[in-house]
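All protein chains but one are shown at their positions in the complex.
Coming up: subunit A.
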Amino acid sequence: MNTEKVIFAFFIILAATLNFGFFLGEIHDVDHHNVFELFAALVISLIATVMKLGDRTHLGAVLLATSLVADLQLIVAALLWAYASNISEAGLTEELIASVVSMSGGALLANVISVVLLVVETITVRR
């Protein structure tokens, strides 16, 4: 058993589940999407990315790439949310919340790919 890989699996799956929780619900209904969940998803996704830094295997590099994609999407989502609630005069409109959720949806897709890769890697390990 490789402890490093197990911890990484924990973080990458946690990022996926949190993101899924945020994504779930009507796309333009603010009440269905919790900002704390978005925050948690972003933090966990960042940690998962950092854990793949300096991995010289091919699969490790691909995992780094997918979680970087998820980070980018989530950061954009968070920026949109911050813009909507602090800067925009109209506040959290339905359009803005919809784009925030769709960004997180994209991140969710990246997370799912990470999880699939992780599962593939785990299955190939014989011991």
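Convention: contacts are C-beta pairs under 8 Å (C-beta built on N, C-alpha and C of every residue); 3 or more make two chains touch, one makes a residue touch a chain; residues count from 1.
In this section, contacts and distances are computed from a predicted model.
J.: Could you check which of "RCK N-terminal domain-containing protein", "Dipeptide transport system permease protein", "NADH-quinone oxidoreductase subunit C" or "Inner-membrane translocator" matches the UniProt name for the chain that's left out?
T.: UniProt lists the chain left out of the view as "RCK N-terminal domain-containing protein".
J.: Which of these, A:L53, A:A90 or A:V125, touches the one chain of the complex that we don't see?
T.: A:L53
J.: For review purposes, identify every residue of subunit A that touches the missing chain, sorted by number.
T.: Answer for subunit A: residues 35-36, 39, 43, 46-47, 50-51, 53-56, 78, 81-82, 85-86 touch the chain left out.
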